[in-house]
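A protein chain is absent from this complex, but the other protein chains hold their places.
We just call them A, B and C in the order they show up, numbering each chain from 1.
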């Protein structure tokens, strides 16, 4: 069975490292916060200027002066800190935020990512995505394996305008976990019940497949 | 009579403009704060990180966490603000501080200044001087007209390692007030009782002398 | 202390003209200078270049200036949530320059700090880097970005004093301190204006030297774009 969005988030959460700072993008990545493994402590940075984000506020306690990068009302946890946008991106660009999880429209086998623009369609802008992908040591992409037309989003080469080059380290989709290696995508895990052939046929890029490919534990 | 150091400071104080931010260097410039003309309001910036410096503290109220760029204990006035060294030099480099008054060993007719290094002698460093002279819109030099050997410090060309180029706008010495123009030093004022010839003979650079040269009002 | 207080929004906006470049603090609708935007949207000034992370929504924030077609060009990082914007952009009426958010913040700070240009990795290899100088540092390509300044910067703080010192609240801080640095004339509006001396000098976010005019905003609506809550 292919994973649903929650399960993709759950699988990515397994990759969180203890005592690290993490930036979660909008969409599936936001859900990762719900599945932090026991014993793992991470602190969430939001690029609009907060570190130590907590859950959404209780009804009636929403504060227009306290939002995340998705413009959602939030709360903060003990030890949180507020800062301006320049310091926020100093944290990101200076690699103090160790992991970025974000969505994508396409990922290519050299780690390029496209997620901000579709020619001919309204362009909303890159927001902080270009800074994030150009900076973080570790970048995990959370997305569906194929687009609505059933076309692969895992490509030899991105066809859409790119957001960053040679930056994605790992991709977690509804079908598979892929590592971006020097030689291209390496298949690490399969969604439960999904065969290697199913993954291959949904993937435009070549896959490096070595030995047994385990099922994801979700 | 040639001016003493206090009178040099007093003369410079006459040039202060209302509602401006001013950085005073160590030595004679520091004394300028004692002669602010009536009706003129200026705010002093110290590059180690304070705006709105007040007088020295009362005995017993010295605070090691409250010093100026000369490492002297100070107080702050209402409206003062503390900031870090990067923001401090953002104010300076970004031309938010309008006037810098500083001392010099030599000034040349194109506005170069030397005030940080004598070859063969112990070099203490430029501190913030290079940032200050490269940045402020208006730079006034306060110094004695000649050095201890009686040699002119007002030169065609600086002989000592320079601190900044084309930056000095005005020089106030114990003998004269000089403006740095495109064509060189222009004599604006004489110290009381000092003749033009006395100034000329103490000055290595050429002087532009047009019409009557008034005495300084000190 | 140099007194920066002005009596009203009219004085605060003295000198704004058509074809000027304005900066606006805020992220989404959080921390935007509501009062200045409202007043500007009633003035007959047009052909504006506006630097702001976002472009408001249709009936609030910069959306108000868009509706009257006062804006010629937007310089932003993200401009969704605005149908009028989309219409004008697609029709070619509105020029749009999209900039990575971190580069936008740093370019404003640089403008205020007298740093004319700097290298950043953000945008390398993308269309953002077209025509920009590329240089490798630490084995990684970087592009040269230049400083941004504005004729007027409009910012919004929580508290301010008559010396122009500002304190922000929560994530309404965002771009405000950086744009305050980069305005030739920076106009700060605050929810509370106190006499100089009442704020702790250690706890000021924006030193008054960066602010030319300060006033207490008449009214703050402070709209929330995405009201996300949990039930008790």
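What we mean here is this: contacts are C-beta pairs under 8 Å (C-beta built on N, C-alpha and C of every residue); 3 or more make two chains touch, one makes a residue touch a chain.
Worth saying up front: this structure is predicted, and the values here are computed from it rather than measured.
Checked against the full complex, the one of B:84, B:151 or B:215 touching the unshown chain is B:84. The hidden chain makes contact, of the residues A:45, A:68, A:174 or A:203, with A:45. Within the complete assembly, A:80 is the residue of A:80, A:122, A:160 or A:207 that touches the hidden chain.
Residues of chain A that touch the chain left out of view are 19-21, 41, 43, 45, 50-52, 76-83, 86-87, 89-97, 135. Contacts to the hidden chain, counted on chain C, fall at residues 106, 110, 113-121, 135, 137-138, 142, 146, 167-170, 173, 202-203. Not every partner is drawn; the one left out touches chain B at residues 46-50, 55-74, 82-86, 88-89, 92-93, 112, 122-131, 134-135, 161-165.
By definition in this document, only the chains that are shown with their structure count from here on.
Taking chain C out in thought, with all other chains where they are, the connected groups by touch are A | B. Separation between the centroids of chain A and chain C, computed from CA atoms only, is 29 Å. Mean C-alpha position of chain B lies 36 Å from that of chain C.
Residues of chain A found to touch two or more other chains are absent.
Chain contacts: chain C has residues 109 touching two or more partner chains.
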